[in-house]
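Of the protein chains in this complex, one is absent; all others appear in place.
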Amino acid sequence: MPRIDWLAIAPEVVVAAALLVVLAVDLFLPRERKYWVAALAVVGTTLAMVPVILMAVSGDNYSMFDGSYVVDEFALVLKGVFLVAGYLVLLISVSYIESDRYYQGEYYLLLLSSLLGSMVLTSARDLVVLFVALELTTGPLFLLAGWRKGDLRSNEASLKFFIIGVLSTGLMLYGMSLLFGLTGELSFDGIREAISAGGMASEPVLGLAVLLILVGFGFKVSAVPFHFWAPDTYQGSPPPVTAYLSVSSKLAGFVAMLAVIYLALPAVTDFWGPALWLMAAVSMTVANLSALRQSHLIRLLAYSSVAQAGFMLVPFAGGAIATDGLSEGLGATVIYLVIYAVMNLGAFAVVIAGGRRIGSYEIPDWRGLGSYSPRLGVMLAVFFLSLAGLPPLAGWFAKFVMFRAVLISTGPAGVWLAVIAAVNAVVAFYYYARVVKSAWFDEAPDKIPEDTETGPTGPLSLAMGLALVVVLVVGVFPGLATFFGDAAAALVP
Amino acid sequence: MILNQFLILAALLFCMGVYGLLVRRNAVMVLLSVELMLAAVNINLVALEAFWQTSEALGQILAVFIITIAAAEVGIGLAIILLIFRNRRSANVDELNLMRW
Amino acid sequence: MGFEDWAAEPLNWVFLAVALATTISGLRVVTSPNVVHAALFLVAALAGTAAIFLLLAAEFLAWVLVLVYIGAVIVLFLFGIMITRAPTGRDEAEVDHQRRLPALLVSAALFALLSWGLLSQWGDTTLDGITAGTPTSVLAEGLLGRFVFPFEVVGFVLLAALVGGITIARRDLSPAEERERESR
Partner (left out) sequence: MGVSTNLYLAAEGAAAAATTGGIWSEWAGLMLIGPMLAFVVIVLFGKRMRYQGAEVAIGAMAFNFVWSSVLLLLNMGDSGVLYERSLEIAAVGGGLVFELGWIVDGLSIMMYWVVAAVGLAVFVYAHGYMKGEVRVTFFFAALSLFAGSMLVLVGSPNLVQLIIGWEGVGLASYLLIGHNWELKENSSAAMKAFYTNKVADVGLVIGVIIIGITLGSFHFWDLAAAAAEHSAALGPVAVAAGLLLFFGAMGKSAQFPLHIWLPDAMAGPTPVSALMHAATMVTAGIYLMARTFPLYQELATAARPWMIAAGTITLFGMGLLALVADDIKRVLAYSTVSQLGYMMTAVAAGGYTAGLFHLFTHAFFKALLFLGAGSVIHAVHSNNMSDMGGLRRHMPDTYRTFVIGALALAGVFPLSGFWSKDEILATLGYEGYNLVMWIAVAGAFVTAFYMARAVALTFFGEYRGHGEPHESPPIMTRPLWALAVPAVLAGVVNIPGLKLPWIGSFTDWLSVRSVPMGDHHAEAIDVGLAAAGLAAAVAGLWLGWRAFGPSAADRADRDRVEIPVLYPLLRQKYYLDHAALGLVWVIRQPAARAVNWVNDYVIDGVVNGVGALCQRLAGLLYGGVDQHGIDGVVHGLSWGTSGMGGLIRRIQSGRVQQYAGLLVAGLLLLAVVVLFVL
């Protein structure tokens, strides 16, 4: 029997238990008391923080199952981020899901399953665990995207997501099989050592394997050209699910990419360096130009999140070029991820809250929001401007570390990418600021939407408030985010 | 037997699956094509496992996981297809273009 | 290894036959205008895959494939086909859409790329010593030892797929029906 350290897997166990409790309790709850399952799910994620914090404080590392499952600082930091993001998404979901026949019990079950998958993912140190965890993260989301069963757009979102998802999974698995074929190993350490022992860091098949695996991750993080599903799926899914997709699911893709690239393939920079350079440059540019034309807020956020994925890929490219770029790039990406998670969830929370009041996600319908709902208006401005990278909101620090990670490299490749990123940062400003401008500077419509909220709005407000605090505090004290980056950077071998 | 005869067969099946995924209008048939792709990956893994002869049969184990997950994916996919069929009376993938641009 | 050596090995001829059958079945899966036929050709292709597994001495996996796929998944597919009342007759215009050429180009290019890579890497490397096969106990130890954790996680994947799939696929009751059911 393999030795199992129960503390090390306690966060996952708690989430899994919460998931099962939700499943069981849901059966016995009458319809009008279904909101209890939301409370249970929230309690579950909160409790799961306890062992994460305990382990973080103790500073011990755990390695189980022949090193295929490791709990180290990197894993803990990201487990924490996933839990917080999951917690916020749960809060965002409550009023939305409760207000209609959205099968609450099953909804929370699937959300917790996906969260469980992401948490396992952070500790995955071999391809099997990685693959299974990725599937657990993504599988429930295919279904959740179609959760508004009567809505054709939601159906469509679900099927598009699913088809592109299984295609990219297939390509990724093919790549994994090639990687296994080249090294005879499944664990990241084994693969790394086999590559360096075999001196095959620039074999073309290895390049193929790396690229195919990157397809799987590129799909998850919605980087161009693997992003096509994102705008349609984001627009059609229930907005809380979209929030989850654009944050936790994207994060999961990045975590998997970080682990595979930095643990298994650090020597293969010849292949992933240029590939990610291109993906970053193209993602930023294509997505930003597309976003300029959007009038649907959620679709705009979809393109924005593709563009943000491009920004998050920039440090990878830097990591491939610079001498000690690996740890620098890893730290920068993690910092960006952490900040992005919070500010993007905040943006979604505002959009959901405003959407429920206004009854539309078309930007022109949002004009004058600041005049009749200053609270939402301020939140909107803060989160969107943070996404745009305006100091002293947290987003600027994310951009800062991103630029730094690519500028430490010498040579034209890094500089060019920085220039592309800089131009894109400006272009992005136009569409973020456009929304803020519409909300604050345009005249409110004659008929101001009434505040017709009937369900509980407390959780949604709480989510917005928490995100707001984080965005402001991290913006002024970026040291808090650096901590995450430093902890995560310890991953680099 | 040489390794590549298996690998090329797998590659062929894989690309057939990709082709099917790209051209089939019926969503169920798209799903069938996906199964073909995954079967190809499994051939790859088993052949490469035969090549490496790892002590823990790593390739085959990954293949077992892929088979299991694939079954789950089929369930998910069919559920979605059913849902769409109920709403639209059609399971044609290329009719789904309410959202674009 | 020259062609004579290759042809001298009887198993290779078995492989050739199986591979041919599998390829043709696979081709029919993606070209057959009839959904039910396509599903049945998939059965054939998977059976071929199982045979390939047997050739590679992976008996356990071969039977898993047969049981899980041919036994269960295909049945699921057939149910799916029947429920969605997809056209079962020959109606080619309905089944494929018109953009076949680019799809063909893309998949052919992918095949060219992959086989170029495979050939450049492994050339004519032979497979030796596979007659012994992998004892099932090795797989069992792996699945319940080093890989027990992902094994458990797969359970959650299946659970989520099950619960979510049912929720998504089932017909929603109208409010009246629901009230009636609750009063019962």
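Chains here go by letter, A, B and C, matching the order in which they are written, and residues are numbered from 1 within each.
Convention: contacts are C-beta pairs under 8 Å (C-beta built on N, C-alpha and C of every residue); 3 or more make two chains touch, one makes a residue touch a chain.
Values in this document were obtained by computation on a predicted structure and should not be read as measured data.
J.: Taking the complete complex into account, which shown chains does the hidden chain touch?
T.: So, spelled out: the chain left out of view touches A, B, C.
J.: Of the residues listed, A:Y372, A:W416 or A:W440, which one is in contact with the missing chain?
T.: A:W440
J.: Given that one chain is not shown, which residue among A:V25, A:V43 or A:V476 touches it?
T.: A:V476
J.: Who touches the missing chain here, A:P225, A:G359, A:P412 or A:G458?
T.: Touching the chain that is not displayed is residue A:P225.
J.: Just checking the interface: what residues of chain B touch the absent partner chain?
T.: Looking at chain B, the ones touching the missing chain are residues 18, 21-23, 30, 93-94, 96-101.
J.: On chain A, what residues meet the omitted chain?
T.: 159-160, 163-164, 167-168, 171, 204, 207-208, 211-212, 215, 219, 224-226, 228-229, 231-232, 271, 274-275, 278-279, 286, 289-290, 292-293, 295, 328, 331, 363-364, 385, 390-392, 396, 399-401, 403-404, 407-408, 418, 422-423, 425-427, 429-431, 433-434, 437-438, 440-443, 476-482, 485-486, 489
J.: If the missing chain were put back, which residues of chain C would it touch?
T.: Interface with the chain not displayed, on the chain C side: 97, 99, 102-103, 106-107, 109-110, 113.
Criterion: only the chains that are shown with their structure count from here on.
J.: How many angstrom between the C-alpha centroids of chain C and chain B?
T.: Those two chain centres are 6 Å apart.
J.: Quick one: report the Å distance separating chain A from chain B, using the average Cα coordinate of each chain.
T.: 26
J.: Please set out, as single numbers or ranges, the residues of chain C touching at least two other chains.
T.: 114, 118, 122, 146-147, 150, 154, 157, 161, 164-165, 168
J.: Could you pull out the residues of chain A that touch at least 2 other chains?
T.: 128, 131-132, 135, 139, 143, 146, 149-150, 158, 174, 178, 181 - these are the residues of chain A that touch more than one other chain.
J.: Mind listing the chain B positions that touch chain C in their complex?
T.: 1-9, 11-20, 22-29, 31-33, 35-36, 39, 42-43, 46-47, 49-51, 53, 55-58, 60-61, 63-65, 67-76, 78-83, 85-86, 91-92, 94
J.: Which positions of chain A touch chain B when the two form their complex?
T.: Result: residues 127-128, 131-132, 135, 139, 142-143, 146, 149-150, 152-153, 155-160, 162-163, 166-167, 169-170, 173-174, 176-178, 180-181, 184-186, 231-232, 235-236, 293 of chain A touch chain B.
J.: Could you please specify the touching residues of chain A with respect to chain C in the complex?
T.: 1-2, 9, 16, 19, 23, 31, 64-66, 68-69, 101, 103, 106, 109-110, 113-114, 116-117, 120, 128-129, 131-133, 135-136, 139-140, 143-144, 146-147, 149-150, 158, 174, 178, 181-182, 203-205, 208
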